[in-house]
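The structure's right below; bear with me while I get my questions together.
Yeah, one chain of the complex is gone here, protein chain that is, but the others are all in their spots.
Now for subunit A:
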Amino acid sequence: MSPTVPTTAPRATRAVSAAPSARAAAGRRRYGAPMVLLAPFFVLFTAATLVPIGYAVYLSLFAEHRSGLGFGGGETVFTGLGNYTRALGDAAFRGGFLNLAQYCLLYIPLMMCLALGLALLLDSALVRARRFFQLALFLPHAVPGTIAALVWVYLYTPGISPVIGALNSVGTRADLLGHPLPAVVNMAVWEWTGYNLVIFFAALQAIPREVLEAARVDGAGPLRTALSIKVPLIRSSLAVVGLFTVIGSLQLFTEPMILHGTTPSVVSTWSPNMYAYTAAFERHDYGLAAASSVLLALAAAALSFVVTRATRTRSGRTRPHTETGAAV
């Protein structure tokens, strides 16, 4: 981040002493174009990201006075962290976080291992039709989350589902809708494994072939090469995918929301996002909804920090900062 500043500063002072007015005009011309090019993004970014974040924090500190006592009227009072303690004190909110934690613990390792394992298989030189497999495994990502969830709900529904029909004919009585956690995890695994597989596969393909050749000459078998050479070399990809997976997982909403419409085993506050949605649009308790959204965002920030920290060792020099600074 800093290299551009110290290197240009001494040159700038020399230039100023030579021709101050020309230098100032050049500076104006220089900064005009980037400002025009950056303005559209930053105006939208401010309006649709920064302002809503600020507003959510602001809202979370106020409460409508009618809640609790039950008389009408919209008197808004400052409650400090009152909404936060209310959310954290609500068993439904904590239950949502517990569901989310279980979901993350089950889904993230399962999906990452599947995606990495399949990418390694695809990379293993034993496979024909790589393009076909890549596309076929990626295809679920082209299916909107809502539609994917609907399709799976139908595949869980007795009568409609050929899966349940097949299980019944074998003599197993399967109640796929009665177990929301594996039901939701399966939907997420189906949607995201192929997408992340493509990322891992691209990183594996970028490993210099000499490295793998050297490992082979040293006598490492394919499994050994995969685990001790290839996986460590794509650590930065694993870190990025892990980070985005954590952030995405915390936002869990669509899949349980659609299950909620079909089975009573998924309550309307099943995930923290569903809790916030219910608080806002069924209880009209915006302070509580904002507080639970902020708590979720804080959890996401904390987890992102942990993930980046845990995977920091190799990803320090990965951002393309230095060469972009030199290009001017």
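Observations on the model:
Heads up, the rule we're going with is that contacts are C-beta pairs under 8 Å (C-beta built on N, C-alpha and C of every residue); 3 or more make two chains touch, one makes a residue touch a chain; residues count from 1.
Keep this in mind: contacts and distances are computed from a predicted model.
The complex appears with one chain absent; UniProt names that chain "Carbohydrate ABC transporter permease" among the candidates "Succinate dehydrogenase cytochrome b556 subunit", "Nitrogen fixation protein NifU", "Carbohydrate ABC transporter permease" or "Group 1 truncated hemoglobin".
The hidden chain makes contact, of the residues A:G82, A:G95 or A:G145, with A:G145.
Of the candidate positions A:L110, A:I199, A:V231 or A:V267, contact with the hidden chain is made by A:I199. Residue A:L118 is the one among A:A87, A:L118 or A:L212 that touches the chain not shown. If you put the missing chain back, the residues of subunit A touching it would be 1-2, 4-5, 8, 29-34, 36-38, 40-42, 44-45, 47-49, 51-53, 55-56, 59, 114, 118, 121-122, 124, 126-128, 131, 133-148, 150-155, 159-162, 165, 190, 193-195, 198-200, 202-203, 206, 215-216, 218-222, 224, 236-237, 240-241, 243, 247, 250-251, 253-254, 258, 261, 273, 276-277, 280-281, 286, 289-290, 293-294, 296-297, 300-301, 304, 315, 318-321, 323-325, 327-328.
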